[in-house]
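Some chains omitted; the rest stay in position.
For reference, chains read A and B in written order, and residue numbers begin at 1 within each chain.
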Amino acid sequence: MFSVKMGEELIRVFQLGDEDDRVHIIILTADPAAPAFCAGVSIVPASSSILKAPQADIDKVINEHRDPGGQVAMAIYNNRKITIAAVNGHASGTGATALQLPFDFRVIWASAKVTFPFVRLGIVPDSTSTYLLTRLIGQSNAAYMLLSGDPQKPNAHYLASLYHQILPTQTEILPVAIEVAKNVAYGIGQVSYAYTKGLIHRSGASIEENHLLESRAIKIIGMSKDTVEGAQSFIERRRPKYTDTLSENASSWYPWWKPLDVKNPKSKL
Amino acid sequence: MFSVKMGEELIRVFQLGDEDDRVHIIILTADPAAPAFCAGVSIVPASSSILKAPQADIDKVINEHRDPGGQVAMAIYNNRKITIAAVNGHASGTGATALQLPFDFRVIWASAKVTFPFVRLGIVPDSTSTYLLTRLIGQSNAAYMLLSGDPQKPNAHYLASLYHQILPTQTEILPVAIEVAKNVAYGIGQVSYAYTKGLIHRSGASIEENHLLESRAIKIIGMSKDTVEGAQSFIERRRPKYTDTLSENASSWYPWWKPLDVKNPKSKL
């Protein structure tokens, strides 16, 4: 089950993994003996005590609330390293949203049930899933999954483009995720990977704005030691040894976007 | 055929269905004996009389024109209930745009011809299809359909992700749509459904903005009677009985977006 405490620990893990240059890849998986990859949050009847509070207090609670799943999702989405969700069991609620959608790559067990049950429980989707799922698999598929609450298997046509590998047995999920990690990480520069993630996630409002962003990124990265090593190793047909790190070589321009301050209770909505 | 009068009636139906708390689902289908689900608008040679008018009059006509198909599409897209298009025949023009794209769910006959014939007729697509189709199935598929004018079957790879069920016989379309409706509507809260549609359609310009929107929606809905009932029924393993209604329990924050006033002829373009 997903809990606030687990969320805080995940945020800490992804922040540490982001800051530590020695970390190149983060894989999230579940204990294979667990009954599910993640079954969502524990469902308890909401307390109605807040409803008796003065309206100003209620408004304050509403304005200041920040969805814990959304905070986890942003910590993963904004992490600059290679992130992989190794979904080795059923996934529902936050287990289908925060623990899958913000990752770079998703590997899943073919028999996993994937459920976005929110509307069936009388609540709304969490973890920025209404933003991410729409962009990841298109609004037709995303609307089906979020508005029906229907459990589906990964191979269902609604979901298939969400997954990079769909595998028949639970036990192979983590080994294959590690294989994907090694394959992807093979000779990938830490800084060029982080810039590329940024360009995909914050791609600009038009093709022209994207061209300006890419042009600047290309030139900055093109002056790096890693670019020289990339070309040299390509010509010498050997595996590159990239040494640039995010803490030393990311340039002051990066990140070029200014995210909304989500902690400020007055942040414009 | 789609006519301006039919468009006005559809707008009225979807507005009434939106406002009346007793309405949970709206299904649109065609008379199964009709030659098509909808073959678009009647094609008549345009009158050229306007072309002889003074330029200021022509400009006024252009500025004040509002596409009837687009008005229908917005009435359906902005409807807060469960909407299903039961496409039991061929669909062309407005029959492929306004009468399909703005719905939450689409069920179609496998042998239906789906055509966006606009460029072949020397005109441009209608009914906000250039906005909706791109988002629903991705720009590569949408551009193919809109720029080629090519008739395609629902199973064609250009179109497949648009449809939630593709069925072999015309007569089963409406029964299956009713089945989908019941399955989806089974235990769905009216207010949480409307909020979820809003979050998908107006998901925010960034993950951070979406997080603020979702957080507020989660907290507002989380204080509702329906959330208590959702949790209670889940724990008791029984079917929920949601009672919150849009007219009484939607909160003053909803809708949180301010749509452009499309009726104002001076609305910024």
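One rule holds in what follows: contacts are C-beta pairs under 8 Å (C-beta built on N, C-alpha and C of every residue); 3 or more make two chains touch, one makes a residue touch a chain.
What you see is a predicted model, and the numbers here were worked out from it, not measured in a lab.
Asks: Assuming 2 chains are placed, give the number of copies in the entire complex as this structure defines it.
Replies: Identical chains making up the full complex: 3 copies.
By definition in this document, only the chains that are shown with their structure count from here on.
Asks: Take the average of all CA coordinates in chain A, do the same for chain B, and state the distance between these two points in whole angstrom.
Replies: From the centre of chain A to the centre of chain B is 29 Å.
Asks: Where on chain A is chain B touching in the complex?
Replies: By the definition above, chain A touches chain B via 43-46, 48, 50-51, 58, 61-63, 65-67, 70-71, 73-74, 77, 118-128, 130-132, 134, 138-144, 146-150, 157-158, 201-202, 257, 259-260, 262, 267, 269.
Asks: Quick check: in the complex, which residue numbers of chain B touch chain A?
Replies: 82, 104-106, 135-138, 160-162, 164, 183-184, 186-189, 192-193, 195-197, 199-200, 203-204, 206-224, 226-232, 234-235, 240, 242, 244, 253, 256
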